[in-house]
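Right, one structure below, let's go through it.
Left out: one protein chain. Kept in place: all the others.
Right after this comes chain A.
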Amino acid sequence: MFSLYISLRSEFYKSRKTLAFWASILLPLIICGLVAFGTISTQERILKMHLNAETLWMYFCSGALNPMGLLILPFYVIFMAFSVNNIEHRNDTWKSLFSQPLNRFSIYAAKYLYALILVFICLSLFLLLTWGFGNLIPFVAPKLRFQDYSPIELLSKIYFKLFLSAFGILSLQFIFSLLWADFLKPMGIGFIGIIAGLITASKGWEYAYLIPYSHPSLVLSSKGKEGFQLFTTEIYASLAYALVLFIAGYFILSKKSIK
């Protein structure tokens, strides 16, 4: 457990000055900032829609949530899985990492956990910044009555569900980036996966949940239906993929020679 903790600390220390780390902070900041700016600058048009506070929040939140779930989250997860392993590929440091007196599982699990933490930080910031910017807008545009409703509970559930839906993609891409040092292979497979996930989810294919890349889209497409349910088929599938692939990844790594 101690090796896992120090490996995790080391992951943070190594990546704190890299784009991978800062992307998890800057991405939500930029997107939520742009959505807030767009809402303020188009307030007259929004006011003409005569939305109540709850619908106004849904309108505002969907500005970040929809592109997030459909495109940004899968791409971000692919990039994160790539970055966490690429730091070792790029610097040729696998050999020094695995010649430290730490068990291989701790090193592997710390990398996986760190990628998950970054995705969690990113999604948490999306949640907090969406809520925060929404509550700040009335100070600039008082006619937009955001303060009359609080979406924090529903938003928290949706973002948490999005987080769980990312486990499958992360685990699959984590193995790809563990095996391949180059950017194109994992990115290319991920890109095809995202397209396939988007098409199958949007067309309502009944087995779309079998494709990990479709899980965020499926979460978003089901968010308004029949009340909110956290553990749906795609979440079970995502967690099952994560469990199987996490074990498979460790098995691959433990048999792998470090060249």
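FYI, contacts are C-beta pairs under 8 Å (C-beta built on N, C-alpha and C of every residue); 3 or more make two chains touch, one makes a residue touch a chain; residues count from 1.
We adopt the following convention: contacts and distances are computed from a predicted model.
Asks: Refer to UniProt and select, among "Peroxiredoxin", "4'-phosphopantetheinyl transferase superfamily protein", "ABC-2 type transport system ATP-binding protein" or "NADH-quinone oxidoreductase subunit D", the name of the complex member that is left out.
Replies: "ABC-2 type transport system ATP-binding protein"
Asks: Using the touch definition from the top, which of A:Leu102, A:Leu136 or A:Ala196 touches the missing chain?
Replies: A:Leu102
Asks: If the hidden chain were put back, which of A:Thr42, A:Thr93 or A:Asn135 would touch it?
Replies: Considering the complete complex, A:Thr93 is the one touching the chain left out.
Asks: List the chain A residues touching the unshown chain?
Replies: Interface residues of chain A facing the absent chain: 6-7, 9-10, 13-14, 17-18, 87, 90-103, 255, 257-259.
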